[in-house]
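Below is one structure, written out as structure tokens; comments come after it.
Only a single protein chain was left out; the remaining protein chains are all shown in position.
Presenting subunit A:
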Amino acid sequence: MGTTMILMTVFSTTLIYAAPLIFTAIGGAFSEHSGIINVGLEGIMIVGAFSATVFNLAFVSVFGSATPWLSLLVGGVVGIVFTLLHAVATITLRANHIISGTVLNLLAPALCVFLTRIFYHGNGQTPIIDQSIGNFTFPWLTKIPLLGAILFTKTSLVAYLAVIVGGASWYLLYKTNIGLRLRSVGENPAAADTLGINVNWYRYLGVLISGLLGGIGGAVMSQSITLNFSVSTISGQGFMSLAAMIFGKWHPMGATGAAIFFGLAQSLPIVSGYIPGLKNINDVWFQIAPYVITIVVLVIFLGKAVAPAADGVNYIKSEK
């Protein structure tokens, strides 16, 4: 491989891994900024991946090549419905956030595999989808010398979309009234309440946005990577997203960057096998590299990550 090809491969494989994580990690940030810990991201992703696949298989004859994109939205909407369980349990019923999130993680795989068996004649996994989200080459930008070939050729459009969502989320959380209020109920709900902000309403908003984005993240996985749904479609990506969110210090752009960094840590070892001089190194080093790189960067470059002050604390009006 030439240098351009190597860089292009690093970039595109980074995005393959990062795209589902970016959506889900941003979703997690919304939930936690509103004060609700969401460890159920894995479960939400599973539900999103499942519903998107079912929608794709059922409606591909109607929507043609637009189907996988619509499937992402369906995954998001079903993610919202599923996350409602977490919202009701933690906000309205004041349950422990970790327990409720764990319930999502336990419920989702069992429920989705069970439904798969009902929908698809007793099989444990769905058929393969015909229309999937493949590579995308940007029409004009490829003409930019060097960068065009590396950044905009045969790459993942969903990942670009995810980065845009990251930017939009930053704007929403830090530059608008809604965002300010949402963060205030996560920092000091009592103070927010005295100023007339409806704490529960904003917490519902935060949690349901995490359902939307988590569902989309899971759908990205099934629509662009596995191309079907089975119990192993989502294998730890939800927890990696949680890690990316903390790694990114609860900031949407930070979470986006952290997810891309995780992708890079996965991709570099794979591609370095094609760089002369690195070819003869034992596979084991490549397999542990993502974890070693992450730990090193975490220890050396990042200071303390501080969660929103009232994250995980139920707000009970009469006590204050």
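In this text, a residue touches a chain if its C-beta (ideal position, glycine included) is under 8 Å from a C-beta of that chain, and two chains touch if they have at least 3 such contacts; residues count from 1.
Note that contacts and distances are computed from a predicted model.
Participant: Refer to UniProt and select, among "RNA polymerase sigma factor", "Nucleoside-binding protein", "NADH-quinone oxidoreductase subunit K" or "Phosphoribosylformylglycinamidine synthase subunit PurQ", the name of the complex member that is left out.
Facilitator: For the chain not displayed, UniProt's protein name is "Nucleoside-binding protein".
Participant: Which one touches the absent chain: A:31, A:83 or A:266?
Facilitator: The missing chain is touched by A:266.
Participant: Among A:227, A:260 or A:310, choose the residue that contacts the chain missing from this document, as touch is defined above.
Facilitator: The single option touching the absent chain is A:227.
Participant: Can you work out which residue in A:9, A:102 or A:314 touches the chain that's missing from view?
Facilitator: A:9
Participant: Considering the whole complex, which of A:122, A:277 or A:303 touches the chain not shown?
Facilitator: A:122
Participant: I need the residue numbers on subunit A that touch the omitted chain, in ascending order.
Facilitator: These residues of subunit A touch the chain that is not shown: 1, 5, 8-9, 12-13, 16-17, 20, 65, 85, 88-89, 92-93, 107, 110-111, 114, 122-125, 127-128, 130-132, 134-135, 137, 154, 221, 224-228, 230-233, 235, 237, 266-267, 270-271, 273-274, 283, 287.
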